[in-house]
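I have a structure here, written as structure tokens, and I will follow up with some questions on it.
A single protein chain has been omitted; all remaining protein chains appear in their positions.
Showing chain A:
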Amino acid sequence: MTASNGLRLRIARGTRGMAAALVAAGLLTGTAGAQALKQYDSSGKAFWKNPPPDWFLGDETSAQKGLAPPANPALPASDEELAENLKAVKLPPGFTISVYASGVPEARQMAFGDKGTLFVGSFGATNVYAIVDQGGKKVVKTILKGLNMPTGVAFRDGALYVVAIDKIFRYDNIEANLDKPPEPVVVYDDMPSYVAHGWKYLTFDKDGWVYVPLGPPFNIGNPPSSVSQVRRVDLKTGAAEIVALGVRNSVGGDIDPRTGRYWFTENARDWMSDDIPSDKLNMISKVVEHFGYPYCHQGDMPDPKFAQGRTCAEFTPPVAKLGAHVAPLGMKFYTGSSFPAEYKNNIFIAEHGSWNRHKYQGGRIERVIVDPDGKNAKMETFASGWLKGDRDYTGRPADILVAPDGALLVADDWAGAIYRIAYTK
């Protein structure tokens, strides 16, 4: 998976001639009378910098033909619609789900401020939101507008950090200035401007360095040297180190409270089939481990074209195979205390759900129970019910956050809402 919703990318056009030529070229290889398959040459900088709007179709196959990302709803779901949708959500006994806030278009990563403000990034909506409590009612303020895919947010020492493709911004003393945020300070910009898979996620570690994943600007190929990696960055000095290579599209990660190690979700390539390759949960046990992309998928499946002589044994396998096209995005270790004790240090993963699959799967929250060394991973579905029929969503979980009271918050970028899952017994 990958591309997610709407894909309303702000990409300059100007590739029409190329696209037309390629469509025509695709025709030549198609069978007579059949509709051509979409094929793009994504191997050069012209494509990375200015991909056609439908770049994610560029490796189309006859088996997966036409399986493009579904268009987002026009509006965030109303309170009535959300109430109806949540009736269908299944949870383990003792848990309940409710709407924390509605009217949060394309909600992605969440972060709490020290004073209880919930900051939320967005996908194509270009906004960052602040959700505050006013007399027991949650009020959504759009505090930043016009950013380039500001999917990732984090909070530390009074400041809000926002990542928007090629820049990380810092907004100081933000909670005292929600109605008039300060001018941002650019604290890191040594990243390419490629928008495709350029949307990001931020995770601070205990030293105050931030983990940032950088995805390749296409589905599959030999990536530009600046991406397909995870970096650890000191935002005070701009110092950065590569901690993982061979990573495709990762938009979720967290620090293991047991070990301090970084774990992350990864979306596998598209257009192979409905059932392979599997998306992954990974763990970095030493710096500059290579996780296989584009040579090897799911730890044991050489890419038919891009293996290029490499074998899967050379690369770090995943901790867990999460399934094909489930699209794992945000993830968090459960560090709260209001859930039953057996949930302590379990991982919750927000699965955004399929687009490149005939029958969608994912669109739910998975629970992973796993040892600190990555062994003995067990998975079970924690929350589901947003997927209707073969290809209809009422919601798509995009991020997870443990609230100060131990409840689990879920950002849904399809319904434009934040949910709260509590243990009430």
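FYI, contacts are C-beta pairs under 8 Å (C-beta built on N, C-alpha and C of every residue); 3 or more make two chains touch, one makes a residue touch a chain; residues count from 1.
Just so it is clear, contacts and distances are computed from a predicted model.
Missing chain, UniProt protein name, picked from "Putrescine transport system permease protein", "ABC transporter ATP-binding protein", "Anti-sigma factor antagonist" or "Cytochrome c domain-containing protein": "Cytochrome c domain-containing protein". Check A:Lys65, A:Arg261, A:Lys344 or A:Arg420 against the missing chain and you find that the one touching it is A:Lys65. Of the listed positions A:Ala36, A:Val132 or A:Leu245, the one in contact with the omitted chain in the full complex is A:Ala36.
Per the touch definition above, the residue from A:Leu75, A:Ala88, A:Ile242 or A:Val288 contacting the chain not shown is A:Leu75. Contacts to the hidden chain, counted on chain A, fall at residues 3, 6-9, 13, 16-17, 19-20, 23-24, 27, 33-36, 38, 52-54, 56-57, 65-66, 68-76, 78, 81, 391-392.
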